[in-house]
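A quick write-up on the structure given underneath.
Apart from one protein chain that is not included, each protein chain of the complex appears where it belongs.
And now, subunit A:
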Amino acid sequence: MSFPDPIAVFRTEAAELLEQVETGLLDLNHDLTDKEQVDAVFRGLHTLKGSGAMFGFEALAAFTHHCETAFDQVRKGIVPATHDLVTAVLSATDHMRALIEVPNGDHDAVSETLLAKLRAAVTAAGGGGAVAAPAAIAASAAPNTPAAPAAPATTTYKMRFSLPANSMANGTNPLGLLDELRDLGECRIKADQSSIPSLDMLMPTDLYLTWDIVLTTEQPRSAIDDVFIFVMDEMQLDLEVVDVPSAPAAAQPAPAAAPATPVATADPPAAPAVSSEHAPAAAKANPVADAKQAKSAENVRVPAERLDELMDRVGELVIAQSRLSQLAGVSGDLQLRAVSEDVERLSGELRDTMMVLRMVPVTHLFGRFRRLVHDLAIETGKSIELITEGETTEVDKSVIERLADPLVHLVRNSCDHGLESAQERVAAGKSETGRIYLTARQQAGEVIITIKDDGRGINRDRVRAKAESSGLITPNANLTDQELLQLIFQPGFSTAQQVTNLSGRGVGMDVVKRTIDALRGTINVVSHNGQGSEISLAIPLTLAIIDGLLVRVGNGRYVIPLSAVEECLELSVDEDMRSRGRSFISLRDSLVPFIRLRELFHTGTAPDPFQKVVVISTGSERVGLVVDQIIGDHQTVIKGMSKLHHDVATFSGATILGDGGVALILDVGHLVAEGQHQEAHLRAAG
């Protein structure tokens, strides 16, 4: 196996680290309280020092250590970050580059000048003795020396050794330690099993044994300490020398001496006290650090455009996948089919994940209405309470952005027109405070946002009168209740007697309608005289990809959004004959208007012998669409129509099929309205 040159890797890494440190310092200079940048700078310097020392850049390690120490103090809040300190470390980074470039050059004078500046900056900032004596660094950067040769005489030790019950959970393997002792010399080990509890009390992961050991070795005492180095703080070790070698006894290190191992430094004898001193401080400091860590670990900020780009790619993948599925379906190659099925499943999952990535809760959107309602209450002199529900409901990010304006209009409208004045409310036997409910919930593939008030309700007579006077409908036109109520969304419609600052200019409600249409959503209005109104906006969860039902009408293929499909049934020849000349089918005792798409699209081909009806609905309204053939479900990536087709109402977009053909996507809202209109028209006629 060949590896790249570690020194070269270090140089590249050091250049990146220095860049990162510099960026951090510059950001910090803008905002001296930026804790995140302080941490980043510290971390960069720390890594640079550590790696530098590893690869023989000792001058760099020693020099960087001072800067790291200074930033450690900033990090711990001992010294505040100052512009001077930032500047001093910035100039130091230039010097670090030189130290990496020419590691053996004569840098001492420059180093000392820069460190003097650093010391001055730290002292000015209020730190005392901030920068450690260079000698300490030299020591830590110095190469490790192996242990001193052992005296060639034997000593016999008697030991009793135990570990805390939970130490195996830390990866400590007591048998490994005993093996190491055996390697030191002649060793007899006996396990004391007296602490093992009865089986029902026994924790399989706990340690219950204590060992009695007699070791005769030529190795120095430090070798024994070396064995126990990692468990020194936790273990219980009673050690006595039973047989002292005659001559070199004085040469033996004192029992408390630190082991001379090159690989690790033992804690001083007072270690348990030190650790108990540190423990509370650590416990105090850590939750903050942990919370911050957790926070930075949980969230990744990504520019919205990148998500959109990714969405486009996923869309293309979905198209490519459906082509693959089609090819695989046609071919008899089982392996190809298996791969194709895998790809289909994966791209489906990818699509779902992508959707979730783009989802944000409506919390923020709803939040702004508290302020709005508060202001409106003052402006109108009404007492208004806003109640929000379902703030955690998640909606596609781009949908949320576009919902803001329509919702503002609707809430304003409720405050201004819907709710009565306090006197009127009391006279009507209601509480003085009017209520507006703003709720969001998910239902199938849609999010339903409802604005409801307990005001006076929509006055249908006035709506009719207004619509007639502005020429929107002919006098005495026969309208369903929903059609009448929907008139308030017509351009130029306003029932307000007086134009107010808030909403009375007749602009607004039609904007609401336009926006919701553009989102492929629908508006439903419910109103009861004297009890209030409720306007529900049903918006598809996402704008980019939908599950669709692919159907064929004549030679053309069309997609019906699956979320709107209620059921599919066969139009029997009988039913077909009977329904000629009228446009209803009876569906479980209720009449559903239907539209023959063949007629709507003027296909001119012969109909299939067995026509199918796809019943679609928008909330409470239903309509059947008669098609020639139902092909199946289809993941539909929606492509917008060209400007040329801007006025086409029957279709909301187009999609590319697996075989490369194009299918138009039916606009469900429009078709349902069309069907209902047809129904109203026929009812009026007959």
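We adopt the following convention: a contact is a pair of C-beta atoms (placed from the backbone, for glycine too) under 8 Å apart; a residue touches a chain by one contact, two chains touch by 3 or more; residues count from 1.
Assume contacts and distances are computed from a predicted model.
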item	value
Name per UniProt, for the chain absent here [options: "Protease", "Amino acid/amide ABC transporter ATP-binding protein 2 (HAAT family)", "Oxidoreductase" or "Response regulator"]	"Response regulator"
Residue of A:P6, A:G105 or A:G530 in touch with the missing chain, whole complex considered	A:P6
Residue among A:T113, A:N170 or A:Q443 touching the omitted chain	A:N170
Missing-chain contacts mapped onto subunit A	1, 3-4, 6, 9-10, 12-13, 40, 43, 46-47, 49-51, 53-55, 61, 65, 69, 139-141, 143-144, 168-173, 175-177, 179-180, 205, 229-230, 233, 262-265, 267, 274-275, 278-279, 282, 286, 289-290, 293, 296-297
